Structure formats: structure tokens, C-alpha cells
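Of the protein chains in this complex, all but one are displayed in their positions.
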């Protein structure tokens, strides 16, 4: 199903059920959903119109309550609508905001891939985890530069997004070997660099990413294999700067096993984990290459993030990142 | 299918295809298979009889060429048959050898569980990986002593033997939570002790066990959570004392993914990995609790192992442990 | 004795003899002492008046020559007095400066406690060392949020300020267990977070705090227990940015033992030690949560600190932080 | 009070209340108490006599239920009494056993000091914790060899046995500096070797010693300062080889603080902690210098310990080491 | 040969053949060479004049293509020449630029030495590697302050620049002991601080310096000996912020051995290596003392570096730092 042909509600449902995945993609799709919703519900009473849009926005935020980029996409899209003269201008502002957010978010990937690919050594064996747009883009760019010897893609249970990574790379001619998550340490001795994406970056440099990332970082650190995170600045969480802890989402047991077959057995299915700054060699953002502990700097000085901090979204941001 | 109702060939096939699992169980079943084969092929010409038995024994060794216990079970069962007066005595010796090997192997588990359960703290949260008879027996004994608060069982991709562990514990009333392999580090901060089995122990104290064990050991070490290996002395490899390296078996890609759906993608599917001695707090054997580096001592002084070392099995032991 | 009823000299004596403790409190009291002194010694000759105030200020600085906050409190209180038209304005400026310094310093504690308490996990076992206003405030706030299961308070020899911490928490209904300093590692395996204050923060992220802090940080790091420092930006030392090393004060042997009973025995009684940045997960300041290595950033960009850097206090700052 | 002038009950009380301290001394005194008791209660009915002695022995074991040396001293002293012809021979055997146990135990200290002192570098700064007979003997021997520049003795709260160490060394002319327990890391950078005793050594090489020992070991390990344990083989616990965990004794809160002054405050006062083998460079026993992980070897092969293992003391050994 | 008496070509040759060494010195000499060349080739046609100067500048850049300071020196010297009205002004600008660059570069050393010497403890044993102007200046300043007990200077094969360091220090009365590079760990236990220079600093805090620096940093880290880098901000590489990796120059085999005597033997002779930020306690720059991870901050905010970033040097900078 193409992006454009989905209804706003289908988009929200897709985010909730993780058919739409990838932190940046979630933010972009939520922005699109708000635009589509606003286009489809235009009424002349501006107050009523905005109220309805905000109700929809709250629904959007509730689909993945801990996603920083979801919050970013929604708030950036609604920027300035209170100041519009009438409903038409509300819609116009939403259109402009959404387009800019989506474009800049996509451009960031290219800038990151360009810089990060320079950091891939020649004849490199790369390990990646889960399915990150920025990581895949970086690997493809490094492949174009003739640097990639082999990519180990972890399966990434329970949703097995590693299969998507394997296919995306393979289709573009990159040599890929799929491994189970438990085989990361076994293969690490032949890995030259680990490249992963991020769902969020906290102000003390901790990186929140798909479950298993932190143990791969530990394994890389054990052998001093460079562990590089590729992440747009839109993922740097201003909330953590004010003390919020990252709340790790638990998803349904059925993703792991059919519990009917295992009476009495419980399942814990956390989606993310936190990688401490000292296991990370560098974070490549669209503005440059930084050590993880400079996340604080990004949060404070990056223009995009500053804007976010000043936004006042009624209904608040209840998630805990 | 009950043990006794299987044919010798079915047993070998079961070992090859990992329907029969667990290092000690493989040794016992191989011993049984040889006995069954010998019972079914008795001929009066002793030379011919022994030749045939050895041919079958070589087939048995080839099912899992790197399994120490398989080698042990086969050689212990054939002990002294060359010296028998006639075919009847060959068979009789095989019967006696096989019975003793199987019994002692089973008794070892009980002794280990008794000692290892003492080392489980009260109100303990335990993490275990894969499905180890000795580890399950230890946890059940600790549960009888009222010490177990929760067991985290990792799924253990690709064969998902963790599901068997979860069911075995749950059926006996032990609280179990199933997690994906990638969630080990996420949960480690609430774990009091890790308990795993072993497929083989090398003379420098390295422990060979199911893929993923070494990264769980690293994660436990990161937080100084005790990492306890429970292993019968039959698994201590005399070959490693003479320099043999452990050769890690690669199994079929189809265990991980159906490659038809992923053209161009390769799969690496190693069955085991090696955990270095310095990540292991103690190995509990049936003779006592030792540091991993005392493996050398066990190899040199344990009576059972000594016998093994002196055996001369024509056709050799081509595996590399 | 209430604050207001003490004479300026009594305050200085209280600081010198550590009856007045806590880095921020020292700064505030020194500011108050200067105000009281200035109020009691007003003479019409502005030059003479300022000379006398500066003499008193030097006495104040000498009471704890290595305390950053003492230096801050004194210099902030004297700000701009040279530019006053007459003695009355000198006094007025001192009053205004002192009041603002004291108020902002107190407000900082509340802001820190609010943010830091968010970082305390639910049902937390906390360990704290010595008696820090900011740490106690954070724990009380976390207790209000229903998050505190138990607090381990170290005795903190030689002055045993841990007893004060235990009483302050206990009086507010927080469950407290007192332990000797040597028992920190024994209990660390059940601790979820360590929270301590700071006497000074150096520009490379090292934290100067009560003797024993650095070994608790090491113990926490050994088990990856988060080690959180709560510290007002007023404690970030601009002098270290210019190369000054932290000079650790030695206090009297009699705090440790009566040497008359131990002829020939010497005593070393350092008051503080330095915790390196890599054992610290986060520093919570009133402006936000930062990694320790961002101390440099605070020193450079924080407005309060900038002012300090520009002050030229005749008589200098002879301490070595 | 001289040893001989104490009654058996006074000795037990002295052990219970820690007036009699030091693991080896406890064993020797318990042995003496049993001899004195047996001398004072001789009756002609051998069965009755032995029953009474065993009752007293059980009382002795209960004074410090986790002390390996107490158990050793008691069982060694009672060795063979069941086989005596009559009460007189029971008493005679107890006398001989007791004398031998006490003598060999004392000789061990000398042998250890001789060997351990060789391992002290020239012009050494030594750090020791608590009050260990073997450690003090080693330091005095090193001092005789002209090798000791300075000894840091930690206070060792709560009982402050470090003061005894300081006095013992100072009286023999050894330069001593007393420090609080929290100052260990502060001074470690100028320490050349740490020397401590042991209360028990477990079969996986963990050393049980006075609370605080394990964090000093960690601090020494952080800087690669050699951490040497001096311990008689009598302290190597055969029970741990059979899976027993070390149970750490909790002593009375009043040793730490008078709780009447701190309503609502609890105290945890563990006497010992466990130092893992990987923080220990060498254990010096009377038979030689070994790595900590060779404890297993001592337990298995040392003649004295073997005898212990075979003893069957009715009433059992309920302690958990 | 004095600086002034060398021709521009001789200077470039001296840089190429490492007779002119030290990162800052290379930058200054290259700047001088350009000035001398410009002075000697003045022609009235401005376009022709600039073309010739740029050709010479490209030659200069090719002498040590990975040296950040070479690039800095060259580009700073050529600043603004395109905007000059005529050839005379081109030359005048080059003269002014060159003088300022050289002067500021030299002043930086003094400022660094002043601050860094404060961080040297009293009675210090210092270890230094290779021959760094800033490190030698720091040690000399610390010596003036009476703080230096002994300096260990590593030989620094293959070029043995450590001999120069030893002579420079010895001539000024500093006690120096020369050691081979392999003896660094042997002596580290008596070292109080390691001081080294830098050839370049990357935006994630990695320091590029003479081969062997990173293993000395590791050895210092093993014992927690402070490892201090002294480096002018001119060495902080803006290119690494944009993803460039540091390309380590390989120099001629003949520096190591005469290969004629060793047929079939290859030589690898890398000039630099990279020390990760987590082995570095502090970098002392002329603007202040920072943690290594603040390199990013220097790159972004330092005025001098900003200018560099904006320069557009035709012919580009092909080196990879």
C-alpha cells in the first residue's frame, strides 16, 4: 500500500502495530497523517477545526507513546497554527510544516550516510542490528565507494526486521550474511565496524535503540571494534535534559510465542534498550560527527531541537523519554 | 517415541537432526544405539562382528563430530571388546559398559544439582540459556529448597530450545519468564545468578556451549552477576589438553530462514561458542565446585577421563575439540 | 543557634571547624557573614570601608581555602562594590548581591531535586554517602513520588555526617539503613542508583566530594549501578579550566583518633577525593542533566560562572581547585 | 587476662563477643577451651564423658557459626576420641590433638611471613586492613629485612581493629599511618602492595575476610597494585567444595551506632565480605605461594584439610561457608 | 642550518624527510616557506603570481599530506590574497598572515605550558613519548616550579626523537632517564603523569600522535596514571567533524631496517596512531583544560578553526584526517 493511498487512521494503526517502523519514518508518517486528516476535515470554524486536529494529534501521540520522533513530527507539523487568521491558513501552515519536516528529515539521512560512509574502513566487514534507514543508507553509500566486504545482519527477534535489512542490502548487491542475535559475539572478531541507528538519544549520551543493541555495543567494546550510531538530530531528546528517564515500551507476548502452548509461562518483550555513552565511539548526525557525550550540546544548540523545546502542545507529552 | 522403541539408526538420525539434544543425552543415546546395534547383529565370527560394530560406531561419531560426550559414550561402550574371547563376550561387555556409562552419567546430574542449588541465593532471580539437563535439574532443586523467585529463560534461536526449558520448569511450578535472546542485557540488572550447562570444557577453562552463551557470560560479567556452569566431568575434553582447538559446528541455514525468500543472502549458523574462563565464577561438577581454570586438573586427575585418554579407538577421533 | 543570631566571626569559625558543612551552605553563610560584617562596620570613608570588608573577605576565604563555593559566595557578594558612589551604596550592593546569591543557590536545590528524582527508578534502593543537601532533597522528592524502597546511608567517617543524613531521611518517613563505609561493596548488588552531592566539579568532569566518594563510584561502576551526582552550577570550578589542580584539604588527626593513645602512629585525614568522569553516569544541575564531561560546557557557558571568571578579587584566590 | 587463666566458658564468651579475634586465634582458643573443659569434667563413664564434651563442642561451634577455623579447631581436637579405651585416653587424645593443632597453626604463621615478606618490594608502602596475625607477622618480617617505608592501616569500622594493627606495628618500630576506611582509594596511588589476612578461602578462590576487604581489593585492582592474601591452609574451606555458600554473619547494630538516638533508622552490620579470585594476585600459605584459583588444589590435596573432610562430627556443621 | 638561511625548497624537503618535525613546527615552517617563495618570485601580473604561489602551496601540502597543521599553516598564510588589488598587496598579506600565524602558534605553547604545568603534581615522575614542543615546554615549566623528580623519555623508534627530548631536558637541568619503547609498562608503576603532544585531534576526541602513543595511553589507563595531552587548538581537525577518517602515513622501510640484509622480509612503518578519548584524562589547549570529548566543542566554537572551515583552497585538501 503506497503512502498516499492510506487514510490517516490507517497510518496511525500502522504505527501502532509496527507495520510502519523506523523512528524517522514514524515521525514523517505521523506528520503526513495530520496533514491528510486536516485536509479531510476542514471546517470554517477555526477553533473547532484546531480542536479536532489536536484530538487527532493526541491519538497519533498515543500510538507509540515513547517515540521521540513521533512527538517531534506532530509538534513540528502543528507549529504556528494558533496564530493563523482562519481555517484555510491553519491548513496551509500544516501543509508547509509537514512538507518541510518530511523533506529535511529525508535530507538528513543523505548527509549522515555521506559522512558515516567515510568512517567505514576499506574492505570492511560490518555488523548491523535490526533495520535502520540511516544504517542501511550508510552501508549502501560505503558499498558505492567499494568499501564493503561483508555485512552481518542480525535477525533481530522478535519482529525479525533483520530480514528486511538483509533483503534491502542484497537487492543492491551488497554481500549479506544473516545471523541469529546470539551469534553476534561469535562473529565479532572478524567485524571492523558496527553501524546501528537510534530511536532516541538522551542528554547524557545514552542511545535508545532496538532491543539487543546494548549487548552488541558491549560485545564490540570488549574487542574495541568501533561502534558507530547514525542518527538525525531530530532524535535527540530534549525531555531527558530535564530529567525524564527513558521508558522502555513492552509489546505483546504473542510477538515472541503463542502462550496457549505454554501454560504458566510469562513473556517479557521490551522493544528497546539503552546503550551507555562509553560503549559508543561516535554518533554521526546530519550536522557532523560527535562523541556520544556531546548529545547534550546537540540538545542545547541545535536549532531544530530548540524550537521543539519552546513548543507548547496542549495535551502535553505524556511519554517518558 | 520412547527410547527403547527406536532403532539404532533412528537414534543416530535423531542425534544428527538434533531431535536428540543435550550433550550428556547424546552420549547416553549413542551408547544405547551401539548396544542395540550389537544386539541386533550378533554373528559368531568375532572379527567380523567387531568390524561391523566399529563401522556403526564410526557412523555414530559422524553424527555430531565435535561432541565430546558422543566420543566418550562410544569409546566407553566399546572398552575391552578386543580382549573378549568370543562374540558373546563382546556383546556382554558392550551391555555392561553401556549400562554403567548411562547410570553414572545420570547420577552425576543429581550430584551436581544438589551442590549447585546450594549456591543459588534465597529469593533468587535466575537466568538460563538454551535447554541444559543439569541446569534444569539445578533450578528444580533450588525451587524445592524454596529459593527461586523467577527464572528468565532465553528463547535460544534458532532451534528455540528455551521453550522446552520454559515448559519443563513451568510444569514443575517454577515461575518462568520467556525472553528473546537480545533481551538478556536488558534484564540482567535484576538477575542474581546465571546458570548454564556445557557441551565441552577445554583444558584452559574455556566452556563450549550453545551459541549465545558467551555473550550472556560477558553481560553477566559486566555487572558481576555470578555465572555458574553445571557440567559433568565427562564433558571435560582431554583433546584440548593436547592442543586441539574447539571446532564450532555450522548447521543448516534453513534453521534460521528459508533462503528461497532471500535470494543472494547467506546465513551463518554456528551451534556453539566459547566462553573464556575469566567470565565464569565456578563450574559445578559431580566431584565438586571448581574455578574454570581448574579444568586442567579435572582432565589430568579425574579417573573417568584418564581411562578415555588411554583408549585407542581405531578409526580415530577426527573431531576437533 | 539560628543563622541570624551568629556573629560574622562565629560564622567563619563554624565554617573552619566544619560545624557549618555542605558546600553550598558554606557559600551562603560566607555571603551572609560578609553582609553582617559590612552592616556592623559601616564607616563613611568608602576606601577604608572597602579595605576592611576585603580584609574580612580574605579571612573568610582562608577558613576552607579549597572550597569553590566559598570563593563564589564571597566574590559574588562583593560584586560591583568598587563602582559604588559611597559607603552606603557599597553596603546596599552587598545586601542585594548576598540576597540574590543565597536565594538562587537555594532555588537551585529544588530544581535539581525535581529533575534528579525523575531519574530514580520505581521501588528503588538508593545508596548515598555523607550528607549532601541536594542528595537529601532528591531522595525526599523521590520519596514523595512513592519511588523509594530503601536508602543505604554510609556512616562517612571521620565526622560521621551519614548519621545526619539518616536522621533527616528517617524524620521524613524514608526507610533508611545505616552502614559502615566498608560495607558499600557488600550491599551494592542490591542498589539501583547511587546519589551523591559534590563540593566542586572540575572542567574535565572530575567530581570533588567527601572522602570515600570515589571508591563508592568505583564500586558502582564495577556493577554498572548508575552513579548520579547532584550539584549546583555554582560548584563548577572555573579555576580548573585554567589548569589549577584540586588540592585536597587535610584535617586534624584528632577527628580520627586520639593520638596520645597511639604513640608513634601518624594519621592522614584527607577531607575530599576526586571521582573521575568515567565513573559518573550523569550530573544533574539546575540547568539540566549532563554527562560529567560536559562540565567544561557549564564552566564556559553558564552565566553565573562567567561572571565569576571576570571578577578580579584583590588578594586573589590562593586555593587550588 | 592470660590465656591459661580463662575458664572454658569465658573463652567461648570471648569468641562470641569478638574480644578474641583473628580466625586462627579463634580456632586455637576453641581447641584450648575444649581441652580445659575436658580436664575439668573428667568422669569415668566414657560415653557420658564424650557426650558432655560434644555438647560443649557444639556450644563452641555456635559462638561464631561461620568460622571455618573454629570448626577446624574443634574437630581436630576431638579426633579419634570415640576409639579411646576409656575416659583417661579420651582426655589424653584431646590433649595431644589440641597441642598439635595449636603448634602447627602457630608455625604456619612464621612460614607464611617468611615467604610473603620476600614478595614485599624494597622501600615499600604497604596498605593493610583490619588486624590479621599473618599480615602483621609478614609486615614485621619485611621490616626486619629493611623493606618497609610506610604502612597505611585502615581504621576498620565498626570494631576499629585497625588501631590494634597500628599499635602492634608502631611498637616494633614500623612507620604507620592510620586512615579511615574511606581513604583507601585516595592513598592507593602511592601503595606498592596490599597485604591482608583471611577468615576463609572458598574452593573457587574467593577470599572471605573482614568487611571492606573486597572493596580494597577492587581499588588495588583498579591500579594494578598487587593484592596479597596471607592465610594458613587451615582456612581453606572444604565445605565450599561441596557447594556450600559463604554465609556472612551480621553482628549487632550497637557496634555501629546507638539506635536510641536514631529512631526509625535500621543498621546492617555484616562482619565479612567476599573478594573474588580475579582481584587477588597471590595467596601465601605455609606450603607455598599460589594463585587464588589454586584454592581448589589446596582443598583437595592438603593433608590437614583431607583429614577434616573425613571427620564425622555428630551434631554436624550447620554453618554455611 | 638556521631557519632563515634555508630556501623554500629546502624547507619543504626538510618537512618531507622529517628533519623538520613537530606538528606545530611543520605548520610554521610551511608558512615561512610560502612567504619566502612569494618574496622571491614577485611578478607584476597578479594572476600569474597567485597561480605560482598556489602551485608552490600544493607542493607544500604534499610533503606530509596528513598533517592538519600543515594544512592550517598554508591556508592561513594565503588568506585573502585573491582580494588584493595587486601583486604587492598579495605579498604584503602573505607577510602579515604568516607573521601572525607563527606568532600565535608560538604564544599558544606558552599558555599551554603554564596551565599544564599546574597539573603536574609535586615531586613528579613524568613519562613522555617522542619529541613534542608543547610537552617539553610543559615539563620545563614544571621544572621551574620545582615539581619534577624524574622524566622518563622513550626512545621513540624508528626516528628516535626521544633522544632529542632527552637532550633538550637535560640541557636545562631536568633529570632524564632514557628508556626503550618496550619498557613503558615496566616503569609505569612509578610514573605520576604522562604528558604527550598531538599531531591532530579528531572531533570525537581521538588524538593522533606519534606511533606508540596509544599503547602508552593504554598502559597509563591500566594503572589510572593521568594521561595528559598538550595541543594547540590549531591541531583540532575540522575535517573529522565531517566524517573524514584519519589516514595514518606509512613511511619508508629504511627508517626501520636495511632490507637488503633481510631478503623476503617486509616492513610496516606507520608514523602515527590514534588514542581513543577514554584513555585521555585531559587535553590542555591554549584556551583551557578540556576532556577529550570536548574536542567537538573546540572544532565548532574556536574562532581560529572556524576561519579554517570557511577557507576554500583551490586544489583542495586531499589528505584524510
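Per-chain residue numbering starts at 1, and chain names A, B, C, D and E are given in the order in which the chains are listed.
The rule we apply is simple: a residue touches a chain if its C-beta (ideal position, glycine included) is under 8 Å from a C-beta of that chain, and two chains touch if they have at least 3 such contacts.
The model shown is predicted, which means the values in this text are computed figures rather than measured ones.
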Displayed chains contacted by the hidden chain, counting the whole assembly: A, B, D, E
Omitted-chain contact residue, chosen from D:23, D:150, D:234 or D:294: D:294
Touching the absent chain when the full complex is considered, from E:192, E:273 or E:297: E:273
Which of E:31, E:105, E:156 or E:285 contacts the chain that the document leaves out: E:156
Residues of chain A in contact with the chain not shown: 189, 222-224
Chain E, residues in touch with the chain not shown (by the definition above): 152, 154-158, 163, 166-167, 170-171, 175-187, 210-212, 214-215, 218-219, 222, 248, 256-257, 262-270, 273
Residue numbers in chain B that touch the chain omitted from display: 203-205, 240-245, 276-278, 293, 295-297, 300
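As a convention for this text, only the chains that are shown with their structure count from here on.
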Multi-chain contact residues (two or more partners), chain C: 222, 224, 278, 293, 297
Graph class of chain-chain contacts, one of line, ring, star, complete, other: other
Chain pairs in mutual contact under the definition given at the outset: A-B, A-C, A-E, B-C, B-D, C-D, C-E, D-E
